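This view holds just a subset of the chains, kept in their places.
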Amino acid sequence: MSPASRYTYLGPEGTFTEAALRTLPEAATRELVPMVSVPAALDAVRTGEAAAALVPIENSVEGGVTATLDELASGEPLMIYREVLLPISFALLVRPGTQLTSVKTVTGHPVAQPQVRNWLAARLPEAVWESAASNADGARLVQEGRYDAAFAGEFAAGPYGLEALVTDIHDAENATTRFVLAGRPARPAAPTGADKTSVVMWLREDHPGALLELLQEYASRGVSMMRIESRPTGEGIGRYCFSVDCEGHVADRRVGDVLMGLKRACQRVRFLGSYPRADEVWPTLAPGTTDEEFVAAADWLNRCMDGRA
Amino acid sequence: MSPASRYTYLGPEGTFTEAALRTLPEAATRELVPMVSVPAALDAVRTGEAAAALVPIENSVEGGVTATLDELASGEPLMIYREVLLPISFALLVRPGTQLTSVKTVTGHPVAQPQVRNWLAARLPEAVWESAASNADGARLVQEGRYDAAFAGEFAAGPYGLEALVTDIHDAENATTRFVLAGRPARPAAPTGADKTSVVMWLREDHPGALLELLQEYASRGVSMMRIESRPTGEGIGRYCFSVDCEGHVADRRVGDVLMGLKRACQRVRFLGSYPRADEVWPTLAPGTTDEEFVAAADWLNRCMDGRA
């Protein structure tokens, strides 16, 4: 297949990222290529070897995926085309025939551990945990006999000849991972009415209240912030940039106005895209923030300048 | 002369308003018509009998001239073309030959009284004050022998055959009155770099913090407010509109952006014009608020929407 029909993702096969990718309708007609790391998955897009890459960006238990946040903030620009929300629950995968009582060693990705810790303490208090490079890698190690059981997505059982002894394991209710499909900069998809817009901002100067001013750019147009994450710029302790998602689409006047405000107020802003919200929730617009009201205000300003207001 | 070359002003002749009007170069070629009241002066403009009217709008001792503020806020729209600042100091006008020691009764406009009160207490503690309808009217009453002396502008002595016994009387240092030349809505004069923009705003709803939000529209674009005055809307105690002057011209992008923000946030906004500042002070622009930065932000937004940011 051509690069245009190739999607990379954070591999290996059998991980939640692959499961998330397969929820996208177009995945059925693409070549899906697992990569060893988030930077590798995204670099394949930058070099033109793939059309897009699916990578995790935040987890409701573990927080932001810093590799993804940092890759999107620096280097050759990329843009978010889509987001995918995947509820995360684990299955305990074992070689066929294994009984729960005979599980002495368990493995899984380090990120999985805090999400199954309580379950382990209650059901397998004696089991020894050792981390694997990925949940799928843990499954492979169980297949090879290195461990008795692995925590992974239930979908990883088949590829590795294992069976799911227990399913739906998750300490936190609503554990969810959010993934983004990132590609090269392009005209954003048309607004759906339930959209999200992502940017990275570097404050102009390190003055008290600079962050406050940026948040006011959103608040003054009634645009809700949905995520804010500070990341070091690499220039020393105390120097941060901010990765922010808000509701709305760059083509919505209120959002475009926020972006122009940020552009003027910040040392630098990187636009990361406008894309449909996976939760399909439509925002409630505050008075004075509809497209019609923005257009009416611009018209009125023109009339003022013409002496016809 | 035709109405197009007629300027009305708050009369009668010999008042500070006339003196202020005569500081305008074009006054030399206009027919200057005194009117009995601010509404009368402005109504002559509305009906087309005059091209513009000069009326006082605020005094550094007495505050806002409510008749002017209310006339500009309601009725057929008018626009401020110019402002004039006039230092206010009084002369004590007497019939020729009168000695200070023989002054037993004094008169003047009620607004003059607090501005000469200390002087009177120190120099003419026994003198009895009675108010006149205007400073000029006071001069006339002295001419007619009704009072011994009148407080008025020194320029009022000649027309009434009086002499200025004492000049430069003013309790407050820097006492100044600000006048505006108001005409029918027209394309504002071109920006000079040192401009002022006036509006009247009615808050959308009487919620706590509504005024705060309006002030933030100014602050977030680095536009300084120079005057704010609340006026009752006439709908009951607690219902106000706000008359606000800020630095800058409607054609300055930062000011235009503020105005559009106000238009969206307010129930109603009336644009009262952009005109040169009488003090000719140029503003210091905050970072991110120059026209260039506004244009650059709009360009960047377009590139974002095109996938070229």
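As written, the chains take the letters A and B, and residue 1 is the first residue of each chain.
In the analysis below, a residue touches a chain if its C-beta (ideal position, glycine included) is under 8 Å from a C-beta of that chain, and two chains touch if they have at least 3 such contacts.
Because the structure is predicted, anything quoted here is derived from the model rather than measured.
Visitor: Count all the copies in this homomeric complex, not only the 2 that are shown.
Guide: 4
Everything that follows uses one rule, which is that only the chains that are shown with their structure count from here on.
Visitor: If you fit chain A onto chain B using only Cα atoms, how far does it have to rotate, to the nearest 5°?
Guide: Roughly 180 degrees of rotation.
Visitor: Could you put a whole-Å number on the gap between the CA centroids of chain A and chain B?
Guide: Whole-Å distance between the two chain centres: 57.
Visitor: Help me check something: in the complex, which residues belonging to chain A touch chain B?
Guide: By the definition above, chain A touches chain B via 77, 79, 185-188, 204, 213, 216-217, 220, 250-251, 256, 259-261, 263-265, 269-271, 287-289, 293-294, 296-298, 300-301, 304-309.
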